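Here the complex is missing one protein chain, while the rest keep their positions.
Then we have chain A:
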Amino acid sequence: MTVFHFFNCAILTFGPHAVYYSATPLSEYDTIGTSAKAAAVYLGTALVKLVCLATFLKESENGNFDPYQELLKVLINFIDVAGLYFALTQLTHRNISQNHKFQAVGLGWAFADSVLHRLAPLWVGARGLEFTWEYVFQGLEANANLVLNLSLAALGSLMWLRKNKPRILIPIIYACAGVLATMPSITSYLRRALGWQPAKAVGFELFSSLMMAFLSWQLFSACQRPA
């Protein structure tokens, strides 16, 4: 029963990535290479982030919320954005349209994120006899994360790859991108400082990621129209 539960949670965590890949035209254009490269860049970014956290962050004695430390964490999260920039712009991709490029990069990025952060706890924890909702929540979080990363990749491609954007929309694009980038910090703030229950926090994540995805979609399609 417990391996069964592990199997379930694994499907919940990693299934959507596979489904996304096979359902959208990404599979037709065979963009797996791009996703793999994006995943590799994510790993590098994660390493850099870890080093920065270890260097600059002080260990807090009690679990209280220290604004200065959190600010530092937010700044370090922007390294994520830098990594995404690198993946979108600097790597050589095959001739795929921008539309698909950001999707592939976002997918690879989110997949690497899930594997790195969620596979090990799942393997160790979900196979035991003890039942907790934790791993189901983790899977839902992975889904939210996927949507979030796709939106961020979309906005990123808008910001850095598309040259002719309607002037009005530019600040909105940057604002949305900023919100997306700080989303992990926001959720951790809600969890730790405000003490939200895991269910509530996951619900918020899902909701916010869908909202942001909708917004990004609108922005993207708005920029599609020839100026």
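Annotations
Definition applied: a contact is a pair of C-beta atoms (placed from the backbone, for glycine too) under 8 Å apart; a residue touches a chain by one contact, two chains touch by 3 or more; residues count from 1.
One rule holds in what follows: contacts and distances are computed from a predicted model.
When the unshown chain is looked up in UniProt, the name that turns up among "Transcription and mRNA export factor ENY2", "DNA-directed RNA polymerases I and III subunit RPAC2", "Vacuolar protein sorting-associated protein 35" or "Nicalin" is "Nicalin".
From the options A:A38, A:L88, A:V105 or A:V136, the residue with contact to the unseen chain in the full assembly is A:V136. Of the candidate positions A:A23, A:A193 or A:M211, contact with the unshown chain belongs to A:A23. Residue A:V124 is the one among A:L75, A:V124, A:L161 or A:M211 that touches the chain missing from this view. Mapped onto chain A, contacts with the missing chain fall at residues 1, 4-5, 7-8, 11-12, 15-16, 19-20, 22-25, 40-41, 43-44, 46-47, 90, 116, 120, 123-125, 127-133, 136.
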